[in-house]
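With one protein chain withheld, the remaining protein chains of the complex are depicted in position.
Labels for the chains are A, B and C, by order of writing; each one numbers its residues from 1.
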Amino acid sequence: MSIFEELESEVRSYSRGWPVVFDRAQGSYLYDEDGKAYLDFFAGAGALNYGHNNPALKRALIDYIARDGVTHALDMFTVAKRDFLQTFKDKILAPRDLDYKVVFPGPGGANAVEAALKLARKVTGKEAVINFTNAFHGMTLGALSVTGNSMKRGGAGVPLVHATPMPYDNYFDGSIPDFLYFEKLLEDSGSGLNEPAAVIVEGVQGEGGINAARIEWLKALDDLCKKHGILLILDDVQMGCGRTGPFFSFEDAGIKPDIVCLSKSIGGYGIPMALTLIRPDLDVWEPGEHNGTFRGISPAFVTATEALRVYWSDDELEKSTKAKGERIAAAFEGIVEAYPDANLFAKGRGLARGIEFPNGDLAGKVCAAAFERGLLMETSGPDGEVMKLLPPLTLTDEELTKGLSIIDESIAAVLT
Amino acid sequence: MSIFEELESEVRSYSRGWPVVFDRAQGSYLYDEDGKAYLDFFAGAGALNYGHNNPALKRALIDYIARDGVTHALDMFTVAKRDFLQTFKDKILAPRDLDYKVVFPGPGGANAVEAALKLARKVTGKEAVINFTNAFHGMTLGALSVTGNSMKRGGAGVPLVHATPMPYDNYFDGSIPDFLYFEKLLEDSGSGLNEPAAVIVEGVQGEGGINAARIEWLKALDDLCKKHGILLILDDVQMGCGRTGPFFSFEDAGIKPDIVCLSKSIGGYGIPMALTLIRPDLDVWEPGEHNGTFRGISPAFVTATEALRVYWSDDELEKSTKAKGERIAAAFEGIVEAYPDANLFAKGRGLARGIEFPNGDLAGKVCAAAFERGLLMETSGPDGEVMKLLPPLTLTDEELTKGLSIIDESIAAVLT
Amino acid sequence: MSIFEELESEVRSYSRGWPVVFDRAQGSYLYDEDGKAYLDFFAGAGALNYGHNNPALKRALIDYIARDGVTHALDMFTVAKRDFLQTFKDKILAPRDLDYKVVFPGPGGANAVEAALKLARKVTGKEAVINFTNAFHGMTLGALSVTGNSMKRGGAGVPLVHATPMPYDNYFDGSIPDFLYFEKLLEDSGSGLNEPAAVIVEGVQGEGGINAARIEWLKALDDLCKKHGILLILDDVQMGCGRTGPFFSFEDAGIKPDIVCLSKSIGGYGIPMALTLIRPDLDVWEPGEHNGTFRGISPAFVTATEALRVYWSDDELEKSTKAKGERIAAAFEGIVEAYPDANLFAKGRGLARGIEFPNGDLAGKVCAAAFERGLLMETSGPDGEVMKLLPPLTLTDEELTKGLSIIDESIAAVLT
Partner (left out) sequence: MSIFEELESEVRSYSRGWPVVFDRAQGSYLYDEDGKAYLDFFAGAGALNYGHNNPALKRALIDYIARDGVTHALDMFTVAKRDFLQTFKDKILAPRDLDYKVVFPGPGGANAVEAALKLARKVTGKEAVINFTNAFHGMTLGALSVTGNSMKRGGAGVPLVHATPMPYDNYFDGSIPDFLYFEKLLEDSGSGLNEPAAVIVEGVQGEGGINAARIEWLKALDDLCKKHGILLILDDVQMGCGRTGPFFSFEDAGIKPDIVCLSKSIGGYGIPMALTLIRPDLDVWEPGEHNGTFRGISPAFVTATEALRVYWSDDELEKSTKAKGERIAAAFEGIVEAYPDANLFAKGRGLARGIEFPNGDLAGKVCAAAFERGLLMETSGPDGEVMKLLPPLTLTDEELTKGLSIIDESIAAVLT
């Protein structure tokens, strides 16, 4: 029995589908301890948009550590944080005409979501929140209450309250006008819906099955929130930092959410970091009213800053992401057409892509077949029925070609 | 206006008391950007037990990064995780005859607490939890509900439920038998207390005011829990990893809690990492029932492993911590005696030490005076009335001498 | 200032629209202290289906009191309760092939609902309940949580949780397939809907605006509940006891709800009484697990029994109710047609009838005009936009003619 089986809780999951011991990683590849290479189309569930151990970031990181830059600094002022804030303003906020204030809510995405929910409730004096079907926002109690997956919700051990799910875009395959139910409940003073403090939404639902909301749906949601005085929280933890093309997943919709959650790839190198961006007039916290130990991890600030400089000084990455995304979309449409009886659907936006299978069993088999062929992919969706692609944004065309080829083979192996 | 004031939320707190920009750090010292040195008796709120940028850990960390060891690995198997698990078993669990299974609950202490609460509720089918007065367990909704501070609780924006506070040790200055109220409520079927799934407790309350529970109190709490079939969760996030002397704060009590939360110094170098240790028979999770992006940060595993090897292969650190703790205790008793009218109290265990002042204003002034003299200390307690010391366990005798001397001066400056 | 204004809380409401002091009542009439008669088309909000001080019931009541029949008996066995139970079985349950067990949950409808919700949750081990838009189930905390009206919900002072509202029949004017949203949320394991213990529904929503669910909608709801293992609670507090024609409002749908709530007219004479009818296999209470002081009010049992004997030994009342209902429906359709630009809608079933006005102001004015003319009617609906008729089922054709005539005049006075 390995030390993993001996000591690690049964809650472990990814290691079950990929039962090898990884050692090194570079760019789009992970290597197991025997040196076997795996093309990584999962990229840390979206935490590694710039690839594994990106050389530019690595250099900055090692330099910082080598010169004894402060590592852990709570929420003190540091040179590393100053550089990050200035760069984030210059490269991200200012060019997009955004004037958010920045909360460092803790190390991970769930902290960003918890801070967002707390603030929205404090500002409005209301408890209720609207979330969407198949949302994923995290595993802590507040974040879990707005998450859809019933197995994960069941883990809470207390009734999850204060959230009411509304249908995400396309939940009824376009047969129902957008927000019909939501708006009627809001406008009917007898509906029984508790008046919501906020709506929390993902631009594209990753864990929920690579469901990409249409631009016009996001716009209409923003309008609805404004009309009814509801705060709009955009959880861009997985889809931000360029995953769909632009830095924020909501940019193409031309909206400015009241609160934005970032984590995963914001640190750039895979070291924990998270941000909650808030409209300046919402900044009503008391000093220390929300705090935490891991809010000032300078190595993450250093790699975050470097990533912004390297990848967000121009629109090269955005264009490349969209172009590669289109390549995958075309390839997936081809697959769908190649198996007309298989009931497949291609889904996604930018480099968040998926193929929906009729059930989780098939999707799982395809991922297993890909693993055997040296490609890491995961399933998502309520029943694991979607084969999900979240490759590094920095992958090369050759790597993409190779990955698509393995996917072709794997699907063929399973479906034929 | 600095970029901090321009962009960072008003929720920032430590930077208000220490309004300089820190740049580098080594051992027991932080250096601001002008090169001024500050002796750090706060140590990342307990996250830097081995000092800043500890050379042994730094070497291992740079080596690992340089050789492109995988950085971010979700909960996949990795060489770095294997080394950590094996070392944790060899250096910590086995010598203490503990057979916990290890959950990687997410990057920070709040994740460790959330996982503990979720599991305790799932296992028992009960929702209620007993916490203690002046407890601190974190800022996410589940963790916040068992935290005492009313300002922080107010930040939740929803009523915090499912927790009932009981008096921590010495809450009534010894005038009331331990657990009198708690036990009566448990035994009286008409008491109105919801039957608890678990008790969550800190061995020493840091944020609550450096309140050190007596060994016999912890023992009696453990007995009470066993007698009534209540799970005992020991939150050792701040007081574990040697802060009170032994690796776990509960060791001297000879108890084996059902669930233990670790974070802060477990990573060794200040990079986010957390563990929830659980009694093997409580390992009833479904795969993936609790998950998260930042559960496999290999750089933290590497420094964690190295820290265990260097500091926990023998009992040198434990002895040294106790000895230095006694030095501080003696010094503090001297201070208390030197100001007989000032109503001071010396508190703490190991290298978690404090002096309680009559109010938060005085304690705050002492910390400010110390900062002017180049020493970083914080206050804690419900009204910030306790001057709190959490120096690196690795500080030298000279550093301790210097720090105590600054404290002497600072108190004199304020009280005389 | 009257003693009412001096002593009674501002929460009083009906007395504001009808500012006279009533003294006597008989049949379909209330008389104020000056002897002025008011035709009562409100009938105690449905509590007086057999009219005021019904002579047959009055005789039985006075006889019982005169002979010192036990008045208050908690849940002891009494002759009066035995007669009621036997009669309820013979006249109501047995002829309809229903085998419910009877809970005496307390004196009013809210108690019947609270008992239903408690039992449904106990039996299923689930907390969540589905209610419907514009539902009304009562003012106690459990009942209020499944009630729609936002003003009344706001009175709770705590967040109302564990309930999710679904669209009642015709909520989207038939444009959306029935239960589309509800069923999708149930079948999607990622929807975020907490698995419900029960659905609670009214056959016709009275307070919600005289919304009559179609027979096929109720049937389909019953099917949906059975398919998903959800208990169906039919709240017949206002619409039971013949209000819609048959004794239970759900009879025409041919369904047998798992739990039925009765109150208001079950006592027959306006004395508080309530029943919760439960499927025999759901009878899992411990003795005394639900109790209360006013569960055995024998005068109510006596009049209840007499009402069942007099009115439910044959189908005369049912037929008469349906016939009179049709008369009102026809009259109301005539009114709707007479004011083609006024945007009126006729609503209802049996002797629960209404006309929906474009807003609450108009409906209120019509009721005020009717009051001036000696007719008592109330508004309902979320904005009070529905003129509501709940006349005694025993009203004569002449009284109905007179009432309809006053309504004609009142509407004319307001609309022309």
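One rule holds in what follows: a contact is a pair of C-beta atoms (placed from the backbone, for glycine too) under 8 Å apart; a residue touches a chain by one contact, two chains touch by 3 or more.
Small disclaimer: the values here were computed from a predicted structure and weren't measured.
The chain that is not drawn here is touched, among residues B:37, B:193, B:215 or B:338, by B:193. Where subunit C meets the missing chain, the touching residues are 2-4, 6-16, 18-26, 30, 33, 44-48, 52-53, 58, 61-62, 65-79, 81-82, 85-86, 88-89, 101-104, 106-111, 114-115, 117-122, 127, 138-143, 145, 151-152, 154-159, 162, 197, 263-264, 269-272, 278, 283-294, 297, 299.
For subunit A, the residues in touch with the chain missing from this view are 158-159. Not every partner is drawn; the one left out touches subunit B at residues 127-128, 131-135, 146-151, 153, 159-165, 167, 171-172, 176, 180-181, 184-185, 188-195, 208-209, 381-383.
Definition applied: only the chains that are shown with their structure count from here on.
Between subunit A and subunit C the centroid-to-centroid distance comes to 49 Å (mean Cα coordinates, whole Å).
If you average the Cα atoms of subunit B and of subunit C, the two centres end up 58 Å apart. Counting partner chains per residue, subunit A shows two or more touched chains at residues 127, 151, 159, 162.
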